[in-house]
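With one protein chain removed, the remaining protein chains of the complex are shown where they sit.
Chains here go by letter, A and B, matching the order in which they are written, and residues are numbered from 1 within each.
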Amino acid sequence: MKGLEELIADASVFAGLDSASLSLIAGCAGNEHVRAGTFLFQEGEQADRFYLIRHGAVSLEVHAPAAGSRVIETLGEGEVVGWSWLFKPFRWQFDARATAPTRLVAFDGACLRGKCDADHELGYQLMERFASAMLERLQATRLQLLDVYGNARASA
Amino acid sequence: MVPEPFEIVVKRRDTTDTWTFELEPRSGEPLQFAAGQFTMLSAGGAGEVPISISGDPDRPERLVHTVRAVGLATRAICDADPGRVLGVRGPFGTAWPVDEVRGMDVVIGAGGIGLAPLRPALMSLLARREGYGRLVLMYGGRSPDQLLYPDELADWADRGFEVLVTVDSAGPEWLGHVGVVTRLVRRAELDWTATAAMLCGPEVMMRFMVAALVDQGAQGENIYASMERNMQCGIGHCGHCQLGPTLVCRDGPVYCWSELAPWLAIREL
Partner (left out) sequence: MDGVHVIERNDFDALLDALTRRGYAIVGPTVRDQAIVYDEIASSADLPAGWTDEQEAGHYRLRRREDEALFGYAVGPHSWKQYQLPAEVKLWRARVDQDGGLSNVTEPPRESPRYAFLGARSCELHAVGILDRVLLGGSHPDPADAGRTKDLFIVAVQCGEAGGTCFCVSMKTGPVAERGFDLALTEVLEEHRHYFVVEVGSERGADVLADVPHGEAVEEDRTAAGAVHARTASQMGRELDVTEIKELLYRNYDHPRWEEVAERCLTCGNCTMVCPTCFCTTVEDVTDLAGEHVERHQRWDSCFTVDYSGIHDGAVRGSAKSRYRQWMTHKLATWHDQFGTSGCVGCGRCITWCPVGIDLTEEAAAIRESEEGPK
């Protein structure tokens, strides 16, 4: 079994961090295992953590009355679940649900924020990595918004 | 230039607005074609439309077309039932480089109805499975009920394709991926410098797909895309399908991306 530090070092979002930083981060992390159907968090709850998926799948969902749940995005191995712990008001905007038996590394957001406040170099390194991952997800979301497979103005 | 009569022998509904037709030539003469080519298809007097061939190039006895009802001509075609006759001219255009990419890993990147023109390439690759490295289908659709050929997706997976499907939106009952198709590229671990890609889908989707492939290390000259323009005559005479220095009906629809990329960067070309 790999130790937490190794698991974290393997994740692309933490790629390139030195071992001191990795062990600082690992100090805020722990392993978790959830069954299919388990909510990691739900909309409106306090956002005090985030996850790295080691194995399994997680879907981000939004629930509307009558319409039920819609899946906005699915996340898999090596991907990060959750950004809301980083920014005020630290509240989840969506539901995150495991759609398969899923192994995760869970990170204590308050712990990590505290370490970033104390060590701005670590804070910068982490922010840069999270911003990059968020940008990729934002761009992908924008493409989704285009509804490119739709049938807007048919003529032929 | 008179259309040849082909009788509908099988009509299968794929999605709410898309049907797949199997056609037999009245002449008895099979329409030989290469994967990637298209025909000009018509029903009665409702006009002609370019439709890619979706069948198996090794089995040309039946001409297979998947048609989405989006306008007058395609609606007239989709309204036609077995026993009716459609007009066919062709086949026209260039082919997927199925032979040229032997020995490589191959990504088939399809968006929406773009899987239909890629189906012949997919079948050719599977028929010669031992000639290729990894075969990966990355297929993006709008929602699970809008996916083409769901039964075949499973069959292709059994026969050696890694089938990755993602949709833009789904209910919680969908167990596959949700997200834009380019995200599948980032998740796949391939020997990208030795990977060929064949793409068909909305132009925006293909552009972003190429960007994702190139980011991973794929070479532009190993990426091929099938383009859509207003093909009307199919034979390079009517001018409508110009794409910069090329005519899509003659020099396409399948292009090598590295040749096309500078032109696609020009707006309203």
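As a working rule, a residue touches a chain if its C-beta (ideal position, glycine included) is under 8 Å from a C-beta of that chain, and two chains touch if they have at least 3 such contacts.
As the structure is a prediction and not an experimental result, all values here were calculated from the model.
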* Residue in contact with the excluded chain [from B:G71, B:G133 or B:G220] -> B:G71
* Structure fact -> Given B:D158, B:E189 or B:E268, the correct residue touching the omitted chain is B:E268
* Contacts of chain B with the missing chain: which residues? -> 1-3, 5, 7, 26, 42-48, 70-71, 80, 83-87, 228-230, 232-240, 242, 244-247, 250, 266-269
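Simple rule for what comes next: only the chains that are shown with their structure count from here on.
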* Structure fact -> dist(centroid_CA(chain A), centroid_CA(chain B)) in Å evaluates to 35
* **Sites on chain B touched by chain A in the complex** => 17, 49, 68, 70-74, 111-113, 140-142, 146, 166, 168-172, 174-180, 182-183, 186-187, 201-202, 204-205, 208
* To do: Flag every residue of chain A that touches chain B in the complex, lowest number first.
  => 59, 61, 68-74, 76-77, 97, 99-100, 136, 140-141, 143-144, 146-151, 154-156
